[in-house]
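Removed: one protein chain of the complex. Kept in place: all other protein chains.
Presenting chain A:
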Amino acid sequence: MAKRLDINDLNLYYNKFHAVQDVTLQVHARSVTAFIGPSGCGKSTVLRALNRMHEVIPGSRVEGSVLLDGEDVYAPGVDPVQVRRTIGMVFQRANPFPTMSIRDNVVAGLKLAGVKDKKRLEEITEHSLRGANLWEEVKDRLNKPGGGLSGGQQQRLCIARAIAVQPDVLLMDEPCSALDPISTLAIEDLIAELKKDYTIVIVTHNMQQAARVSDQTAFFNLPEVGQPGQLVEIGETGKIFSNPSQKATEGYISGRFG
């Protein structure tokens, strides 16, 4: 569990549009890496490239490599389905499956992969919901639809669903952007807990959040409109926020632009 990611010379395209240029960075195991930067700088695109979700969008293209403990997820012959089973993802908008109960949502990944052992599913349901700090709130209504939960609960349900398949890495694409401060706090606490077992990469627009939850921070920027996004710098979160080496980072963090 919990593996390292090495991203080398990653270039991402949507048809002819060059979205992200030459990104090289390391994501450490059992730590939280935050991607920050202005809208449209490609941080979500990079995130989606890590578990091969980028290619779901028609016309998209990837160059470069993403190594999961040394294994290239883009090597020929690698099944993207396998990659996504190993590198899970939580999205910006909570997206529980509307036709499934809370229980079925949690174990959806396992059930759809053919796991039938009732007892094991039951155990994983409780374990994942506890892991997502949701168990106490939903344990009496596991058979109710997931869509009936509040926004924050739905997002934690999605996190439970993502960790139920026991991935090595958990990618989070602005997981709190649609949530109120209390639900956000709940999720941030959860990230701090999950860090013990998982490698986490989180995209966020909230710089305080990046400062609070992450161990290292990567700042992405757009040199000019219409040009591809780039990684400006990556470093320890404390250093990026107090003493960044690039002027652009300092400008963004101090709120002078972006």
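We adopt the following convention: contacts are C-beta pairs under 8 Å (C-beta built on N, C-alpha and C of every residue); 3 or more make two chains touch, one makes a residue touch a chain; residues count from 1.
FYI, contacts and distances are computed from a predicted model.
Between the names "NADH-quinone oxidoreductase subunit F", "Succinate dehydrogenase hydrophobic membrane anchor subunit", "YciI family protein" or "Phosphate transport system permease protein PstA", the one given in UniProt for the chain missing from this structure view is "Phosphate transport system permease protein PstA". Contact with the chain that does not appear here is found for just one residue of A:75, A:112 or A:192, A:112.
The omitted chain makes contact with just one of the residues A:19, A:49 or A:89: A:89.
Checked against the full complex, the candidates A:58, A:77, A:181 or A:255 give a single residue touching the omitted chain, namely A:58. Touch with the hidden chain on the side of chain A covers residues 51, 53, 56, 58, 81-86, 88-89, 91, 93, 95-99, 108-109, 112-113, 144-145, 147-148, 158, 161-162, 165.
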